[in-house]
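Chains shown are a subset, placed as in the full complex.
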Amino acid sequence: MTQMNQLGVVHRTIQRADPAAVKALAGFGSATVHEAMGRVGLMRPYMRPIYGGAHACGTAVTVLLHPGDNWMLHVAAEQIRPGDLVVAAVTAECSDGYFGDLLATSFRAQGACGLVIEGGVRDVKDLTEMRFPVWSRFISAKGTIKATVGSVNVPVVCAGVQVQPGDVVVADDDGVVVVPAAVAAATAEAAAAREANEGEKRKKLASGVLGLDMYKMREPLEKAGLRYVD
Amino acid sequence: MTQMNQLGVVHRTIQRADPAAVKALAGFGSATVHEAMGRVGLMRPYMRPIYGGAHACGTAVTVLLHPGDNWMLHVAAEQIRPGDLVVAAVTAECSDGYFGDLLATSFRAQGACGLVIEGGVRDVKDLTEMRFPVWSRFISAKGTIKATVGSVNVPVVCAGVQVQPGDVVVADDDGVVVVPAAVAAATAEAAAAREANEGEKRKKLASGVLGLDMYKMREPLEKAGLRYVD
Amino acid sequence: MTQMNQLGVVHRTIQRADPAAVKALAGFGSATVHEAMGRVGLMRPYMRPIYGGAHACGTAVTVLLHPGDNWMLHVAAEQIRPGDLVVAAVTAECSDGYFGDLLATSFRAQGACGLVIEGGVRDVKDLTEMRFPVWSRFISAKGTIKATVGSVNVPVVCAGVQVQPGDVVVADDDGVVVVPAAVAAATAEAAAAREANEGEKRKKLASGVLGLDMYKMREPLEKAGLRYVD
């Protein structure tokens, strides 16, 4: 499959990440998951949740929209399976509000657990009351048209990250991270290992132990040339 | 009246939109109103409320400020009538905080229901506690001076929209929309018509009916060239 | 001390502002303090608190970071004394998340009352639950490395303001203002004088008295050429 035939296509069959791995990843925050992958896979920080405390983890149904046109979101609704999270890219920057409470009602009815969109969203009060989490670049009441076909379940680039249909998306207050399906299980394990001794560290730091000592940084800092002056 | 004599003028007599229409518009959100007008009249999405859940609908008292100078807001206070909403434009981009809790106290005492300003605002904690809603481009503690006269109740452009004194302004979490006084009643009707069957649609979508079917999109999508791949 | 030897240095002895002045300043908001200093000392408005209602006042421990490298925050932790507030500058714009809940735990254990950073922060949900206030330019899950030494307790420029170690930093919903240690007491006095009759003014304005009359603006406005049209 090449980019040239990506417009006007809906892929009905996609390979979703292993459900066990998705479930495991759901227990971690975006910061931990992104570190576990080697500090890659994070969307640009302009992607913000519409309400504080939003958290979602699901398998990506991807959508490619045209600026000011949300037709493909309706097409995408049919491809949603329980546990999916819709990821929408737009072929050019446009602040329109592509998504509101009616689409959210439909997405939830099909089983979606959230939306990530590199564009605008509206009805944020309703969405907040519904607790349907959306991460977007803009909030805008501006409506869209239904005139040009885009695609569903093709690879897209959203906020600086390549997303394949079926990849795992973990989103919370800190941002949105994409885990390729093939490494979902390994990433969940690495995340678990990372968090294993965080409680211990937190306790030490809270008791007044310095990171300088806990992480044994004094010697490397001295070697790197750091000097103290009274 | 031309732009050349717009500086240094206060118009005391303005034609406010019909109160019944204002009241009717107050029942709708900015997204609905903006759609009802044909998707025009919406300010740029960088205009954000200072607290979540803010909502206001009123007739515009307009102000033209100079950068870093809030003198005209005091002049505008006298022109406020109950139910008005002040709309402030600035002749150049400047992030200063032109408005705070004292002015809000005065505006409210005169009957204003909110402020929309293409500049900065401060004392947001106090304003939030007062529940005096403000939509602004910036939040900034930076104070202003009182040195240069601007105007009150002249046509202004605020965040990309022309506002005439007396126009209706509807503002909420999704943004700020301006309804010309002459079309306020017609817009309220169109908004009501738009919302009439939203409940029905929401119920259908919630039950799992797809927008593709409810809106009869399958045929036009096929005609537009959309193809499905398994 | 010149800029040329500022890299790789930690100053252990700094002159903190007078504790009585710090305590006095803690009673005012950033807007009042900034006005009391003559409308200077305010950081750029892109510095925002990670949660609404955040408020902090402390003496600055300064840090100079390199883009994508948070090593010096660990070094800074050791220099924190109760009542300090850490101010972190970065030598180039970079949206990485340099600070999270483990560092916050450590900073708090050492007595810090907050962080101001011209970069990104993560774990904002945890920080919010801890009520550890942070003012930052970005929120980002993106982690950092520990490879290059910067400095601690050197003069830094953060968000457009020069900060000396020991200066007083007052931060709240409206922004972040820096008070040089040498003028902390005088600024607190000026702030108190400023607020002394605010209650009186608020009462008058609430009763319907106009600022035009309370501030005797009518004559200067007329002299400045303002004219009224019916």
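Per-chain numbering from 1; labels A, B and C assigned in written order.
Throughout what follows, contacts are C-beta pairs under 8 Å (C-beta built on N, C-alpha and C of every residue); 3 or more make two chains touch, one makes a residue touch a chain.
Worth saying up front: this structure is predicted, and the values here are computed from it rather than measured.
S.K.: How many copies make up the whole complex, given 3 shown?
M.R.: For the whole complex in this structure, the answer is 6 copies.
Simple rule for what comes next: only the chains that are shown with their structure count from here on.
S.K.: Could you put a whole-Å number on the gap between the CA centroids of subunit A and subunit C?
M.R.: Computed from C-alpha means, the inter-chain centre distance equals 32 Å.
S.K.: Got the subunit B residues that touch at least 2 other chains?
M.R.: none
S.K.: Inside the complex, what are the residues of subunit A that reach subunit B?
M.R.: 8-13, 51, 71, 74-75, 77-78, 95, 97, 100-103, 105-106, 108-110, 120, 122-125, 128, 138-143, 146, 148-149
S.K.: Using the touch definition up top, name the residues of subunit C that touch subunit B in the complex.
M.R.: The contact residues of subunit C facing subunit B are 29-31, 34-35, 39, 42, 44-45, 48, 52-53, 172-175, 177, 198, 201-202, 205-208, 210-212, 215, 217, 221, 224-230.
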